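As you look at this complex, bear in mind that one protein chain is not there, while each of the others sits in place.
And then chain A:
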Amino acid sequence: MGLVVNGLSKSFNGNVVVKNLSFSCEEGKVFGLLGRNGSGKTTTLRMIMGIIKRDSGEVAWNGEKLSRQFERIGYLPEERGIYIKEKVSEQLIYFATLKGLSQKKAKSAVQYWLKKFNIEEYYDRKVETLSKGNQQKIQLIVSILHDPEIVLFDEPFSGLDPVNMEILKEVINELKVNGKCIVLSSHLMDFVEKYCEDVLLLKNGETIVSGKLSKIKGDYNRKNLIIRTGEDIRAVLDKKGIFVSEALENQYTAKVKDEQEAQGLLQQLVADDVSILRYELTEPTLHEIFIEKAGD
């Protein structure tokens, strides 16, 4: 059954920040929450966690109402939320025991995850001595070290260098394979495209698109066509009303409405006996969809 979010809404001082938001995420799936800065992603995640009181809506986990102190949930806040002046190991163990782990289990979990993120040597260090990226890693460990069933990540990749990003991608994949339900907000479109089956795009608190990523791409009313011909076919393209974004030495990057439009062009060119050197029809990238739908 998984996580079911239904009709979440929130206003601050009369401003609607999140409007009637609904989605669901099953075990073993990664759900992508997308949107520009300030679109309501963090507020949504906070409402699911119970940190912000929702104006309306329900959140259920496996059919039951999700309680704020539910132990099997992990949360990575957008801003740093750890004790700066205390030792890494001590507070990690503390947070883990608060979530129900025994002292012994917490200790071994801390050691496991520090090793996984390549920061074993910081076991006894104070958090303030770590770099920003390493502090982010500590924050990540806080959210997963108690082996939660649900994980909410708010911009987990921010502050990580490419190497650490790869480590995190592996970790998320591992969690997914282990049957966890993961909801994350991110700006990394290529990551979301690769790992998320379902996404939701927010704009000013409203849901612009949501659902299976493949369906969203399929429904998108434009496909990318790259065509390279032996001669100039500008006139043909213009006559057919096909929008060309780039034309360089007979290679044209165009946007077609659907496959039929592309096929129609192809047939025309064949009929006109134009030599075709390259013909590539691709789905729109999430990046493109995002910019168009979430932009002003």
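As a working rule, a residue touches a chain if its C-beta (ideal position, glycine included) is under 8 Å from a C-beta of that chain, and two chains touch if they have at least 3 such contacts; residues count from 1.
In this section, contacts and distances are computed from a predicted model.
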Tell me the UniProt protein name of the chain this structure doesn't show, selecting from "ABC-2 family transporter protein", "Phenylalanine--tRNA ligase alpha subunit", "Membrane protein" or "Alcohol acetyltransferase".
"ABC-2 family transporter protein"
One chain is left out of this view; which of A:Leu3, A:Val142, A:Ile172 or A:Ile289 touches it in the full complex?
A:Val142
Among A:Leu3, A:Ile82 or A:Val192, exactly one should touch the missing chain; which is it?
A:Ile82
Would you mind spotting which of A:Met1, A:Ile51 or A:Ile291 touches the chain that isn't drawn?
A:Ile51
Can you name the residues of chain A that touch the chain not displayed here?
46, 49-53, 68-69, 71, 73, 75, 77, 79-86, 90, 94-95, 97-99, 142
